[in-house]
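Every protein chain but one is kept in place in this view of the complex.
We call the chains A, B, C, D and E, going by the order they appear; numbering starts again at 1 in every chain.
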């Protein structure tokens, strides 16, 4: 049985919602992820992690379905995703993204759904997703919504294993070891390890400057070296994230 | 070589845009399509037809790429898609949809793209897509945008073959012979022919009434019987649509 | 007794609303209608048909009043009204039109009105009127709203009589036989039959192109020849439309 | 030759715009005006004064056309028009009114028009009209726009004659002597002098209170007694306003 | 005990709101006020008058707190504040100002506050503040809001004393005797009487023209001579306004 809402008829969806199923809404982006990862990396990963979580939730007695991802996200920030200067990065204005989250939550509420998990894979979406949730809940305060970035559920022991020289922190993990490993796990055919650049990690000042200064971002868009990535690491990170989301939902999204 | 923008790195995308590639933007919906077709029928078909068209365009010397579909569309109308009362139908407010089209076109323009084809699969999107295009072109009048509903390219001879008793017109072709055949062609695993209902075709008055009257729409959401659908018909319709779009782009989107 | 809301004092309006009167809201445009019809053709016809319908409704025991028309409508489409390139065509952005419909319905609700008929005379308004109605009903679900294009009530026998060579369909009926006949019936002083152009009917492809290609639209703005128009035909069409609207309201807008 | 844009074909409009015609845009309201004046008083007067001004401008060598009035205006204020509590008063949200003014000016600019006169008849519209003009001029700084309330052109000697006991000021002139006289001049069939109430003038505090206190506004909506109104006074006031607008346009809207 | 909300912890604020305190919200501007008064004159005065009123209200048994002023206001009008051409005048679009008033009132309602006084010091804010209040009350009709311009409470006897040659009216009182006197009373260190210009009073036509004509506004931004200003006059005006506001609140904002 599929957990993807887009792949099931409305009759099945209704049955599952009526029985109390949770809906997971993946938020992604269309954003450069270096010369080795595809532009859709974020929404592909958000969907993959959400689908795994839905399967595991069902296995643990709480049915779940995954709504179609928001493929387009908010504007890329230089220190998070390389910034808006890369061709291919295709981003929405704040109001458009906020409106999408608000509208979809309003519709899920109309269907009878009361428990929603917003699974974000693109940092820049965070504040706007929050606003969309808040606007939907202003109309429908009965909605209960969990919002998260999936990678935050990676266990410290996993990070130790993935980064034997020490985890440098999430700040520069764009198109780097974690995302590359996850893509090698979930979508290996879309990864071109031969294209991995050799650029060093970016170093960002604490301020933002608009327009962004020349040379601020590594020219190929990888914010820190992705050399150590492999599918096994991706599998391990994915397992942590999926289990972490499932635990959180079962424990806290009552 | 993939034609899906989401599956290629930015470096490939840039190269192709710089060489003049067209971008196709599929517009879909998350909408009930009867008990035998999935909720994502519209965006799945818009993407499939667009991808075929992109491949054929490339084969005829005009490179093309397919942007991620807008999976969510405008609110379902009773006489077009059964209306908003079906659980699972998940729709956007006008401004949200308009904003998405405007924002994505603005971004494609920033990338250097000047020729865009908006491939719509959900009637209700039509006017709002137009507004989004108009707002984007108000900012960037150099953009040239073709907008179409894919099924309009089906040849009369194909309609004769698909509907041996005479084509009743597009008005009630929701979750009916055409869409079911196309899904059997493109995504057979997502079609459940055993679930096909036996309800007669809907008959709509010339006015709209809000709220929609009870009994106006067939209870399972199929607006006219889909019994005659098969994959071969889907293949033939798809071939017409794809070739028609390709011809239009080559001839008119200069 | 007038049926035009603009021509009555509030005291009369209140009395009639309190007694259950229906309100008709005409939607028009300021749009080129060829060299022989005035720019206000759409809102003049919408108002005229609405006023006739209100009179007939009152005569059949259901009081009705006509709110001032929205004189300005959505942007003209080439294949519906010649497109935005004609000087004189004066159109609103989507949000402005949506807002007007929403605001006026909200106000009618505040007055105590619960039954509204939106009488549209400009195809391009259709989707945006729907959104305005939907937004008003989101706030005030007690509102019951009928939405229609008046010409859809023309009887087949009338079309046979008006088009002795066969009715070519509504698609090209812009500034053509139907609208010219109706204007000769309702506002003959504003019609200049001597100015009727001799251009052949337009032929549109199934796609839209922005910007619109040169030569797509007949240079004078008449989408199909209006030669056969006369006031008697206008009277007959008007009679059908008025009676059709009245029947629909009495039967279905309960 | 008509000066009403709605009554002329686009071909005539284009000719006149190309020759430098000014466009007057009347702003009105649908608002209670006591039991003796119709709800449309404001937009009827704004249109009548604008049409007279257009004729006089043409007679003095400066062609002018009158665009269809904005029939609906901003929300009625208690001390200006009795407030929103009267059934029949039908008002727009700020953004809707702003958008209409902005959109129409943008369109007039597209037509080639560069000189516009916004003729307001409803105080509450003033600030929002200004914003609409400002937003249109942000896009099209070449536009030159004169904005006015027509009554401000009434000569002091006329006020002396109209108010033999002394002009009490414009503040309470709602549905009172000036508007009643003007309607008796322009639209006598719509005035019911027999319905004139005998309520004394309103007395407003300097603050606004929301919701408005009971008894703040005279129960029939006339803010000061209209007893002295007659058509001759209306003619004299109209003559002043029309001539004043014409002089201002000829002298200052270059 | 402070009456400024910004200077108290939430615990104190909650206690006072729970006990029924009124909140005053000052609306100001950042706008030229001649070469002798600072750009913040409006929001400084609105805050000072509000704080005095809050103290006096507390002394008369009705606790009151002053929310942080909206420092930025709507666009300056030539005849009210010199217009937008002066560097330093820093103004908001209508929707931004409307949104601020709406949002803050919504939040005060959430806190449990039901009585609010909007103390305006910048004429141009008036209509937009009204809209903000209306939108907040559409959501929360229990809110009772008084809206005022503080100077309207100046007693006629005070005006006689302040203007021994006769009060010329409020129309040109921008950066003139009243505001200068009030600033000498409340913020003498920010007034530079030596910089007072000698320009005569402005004389405005009854129409607005956009763009504003050269020479319409006195070059230094003072709309009528401020020579007679002094701190004693400021104290007297302030005393009237504060007492007037307090009386209005005690009597009418129940």
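Criterion: a contact is a pair of C-beta atoms (placed from the backbone, for glycine too) under 8 Å apart; a residue touches a chain by one contact, two chains touch by 3 or more.
Bear in mind the structure is a predicted one, so any value in this text is a computation, not a measurement.
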item: Among A:3, A:106, A:122 or A:147, the residue in touch with the chain that has been omitted; value: A:147
item: Touching residues on subunit A - with respect to the absent chain; value: 74-75, 77, 93-95, 98, 124, 126-128, 130-131, 133-135, 137, 141, 143-149, 152-153, 205-211, 213, 244, 248, 252-253
item: Contact set of subunit E toward the excluded chain (per top definition); value: 4-11, 13-14, 17, 30, 32-40, 43-44, 67-72, 84, 86-93, 95-96, 99-100, 102-104, 107-108, 110-112, 190, 192, 195, 220-221
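The working rule: only the chains that are shown with their structure count from here on.
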item: Subunit A and subunit B, separation of their C-alpha mean positions in angstrom; value: 26
item: Length of the line joining the C-alpha centres of subunit A and subunit C, rounded to whole Å; value: 48
item: Junction residues of subunit B, two or more chains touched; value: 93, 95
